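Only one protein chain is missing; all other protein chains are in place.
What follows is chain A.
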Amino acid sequence: MTDAPPPAPPGRHDLPPPALAAEREEGEHLPPLPPTVTTYPLTFTGQAGEYFRLWIVNTALSIVTLGVYLPWARVRQRQYFYGHTWLDGQNFEYNANPVALLRGYLIVGAFFLTYSVTANFDSTLWIAGGIGVLFFGLYPWLVMKSLRFVAASTTYRGLRFRYHGKAGGAYLTYGLANIAALLTGGLALPWAWFMQRRYQVQNAAYGSARASFRGDVGDFYVIGLTGLAVGIGGAVLLAVPVFALLFVLSDLPGLGAGSLSLGVLLALLTAYLAFLALYAVAWQYVRAATLRYVLNRVEVGGVVRTGATFSPWRLTWIGVSNTLAQILTLGLATPWAAVRRTRYIAQGVQVRAIASLDDFAADVTPPESALGEAATELLDINLGF
């Protein structure tokens, strides 16, 4: 988990020491030089205030147009984040077609509405049941379509990313693995995470260069157990004062029945909120640690490796405090929270290359349907990455 890349000065194509270079020109008999590793930091130039204006204007337009503008709003918001993410002097680009997204939203929205209405009556319950079964049957396929769409919509240096995952892999990793995790009472969950991340990374490509994943299933168990330990440890620490309070309250003489139940109720409510917060902390940790772990295990085309040096704990804190800020401001802090999180992640991510980033070549990219992407957004499917 802690294999941060060695610190290296950022810059383009650091030259080997001149002495060595000179030697090489003269003597062909010398062993080949170790490849020069160049480290490129990722930078994010987005500003909370600037993004807030974009966000609120697009939200207002979505509301005023009764949701028709929503796909354009989503695309612009993403374009802002991609466009402000820089690597080696060039920025990323998001170029999904909002019309395709709108079509997907309408299809998924119609299904969701039908499901909500028909689930209310016994006589039409079979329709809702049918939609439910259809959704669970199609879920892995939707995930695959979504990954394909997101990759095909991302451009860097004029080249698109691609995703080569097939439905079979999706049904194995997002269908079978999740069912296995459920049946084993969570024991197989880290294994399912491993399978899913591997499926995500192994099938990704930049132009014609395929990505590979060097991760190991054991490390996902370490992450899962750490998250579990945070949850259980925190629960024990919290349970002691809560039970003590309950004990004191129930033993206090001279208190009427009314005030007693109020005190107990307050203690229970506090405990409930505390456990909810604890669950959020554990989950944010798992997400952050997984992100860092995966970024440290990705290789593209055999010449580029990504690395992450951000602290999972600090990212957990950012996640939890962001959620708190969003609740307290009734959602108005959402743009600030998104910029804060992205900036922290970006400043802790590097790309190390043994070849110039100029040397990638394109791959033919057929257009991708936006249905999967719309479904994953509307139905809140968590890709966890």
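Criterion: a residue touches a chain if its C-beta (ideal position, glycine included) is under 8 Å from a C-beta of that chain, and two chains touch if they have at least 3 such contacts; residues count from 1.
As a convention for this text, contacts and distances are computed from a predicted model.
This complex has a chain not shown, and the name its UniProt record holds, of "Circularly permuted type 2 ATP-grasp protein", "M48 family metallopeptidase", "NADH-quinone oxidoreductase subunit N" or "ABC transporter substrate-binding protein", is "M48 family metallopeptidase". Across A:Ser116, A:Thr184 or A:Ser321, the residue that sits in touch with the chain not pictured is A:Ser116.
By the touch rule set out above, chain A reaches the unshown chain at residues 45-47, 50, 52-54, 56-61, 63-64, 67, 72, 76, 79-80, 83-84, 89-91, 93, 95, 112-113, 116-117, 120-123, 156-159, 206-207, 276, 280, 323, 326-327, 330-332, 334, 357-362, 377-378, 380, 382.
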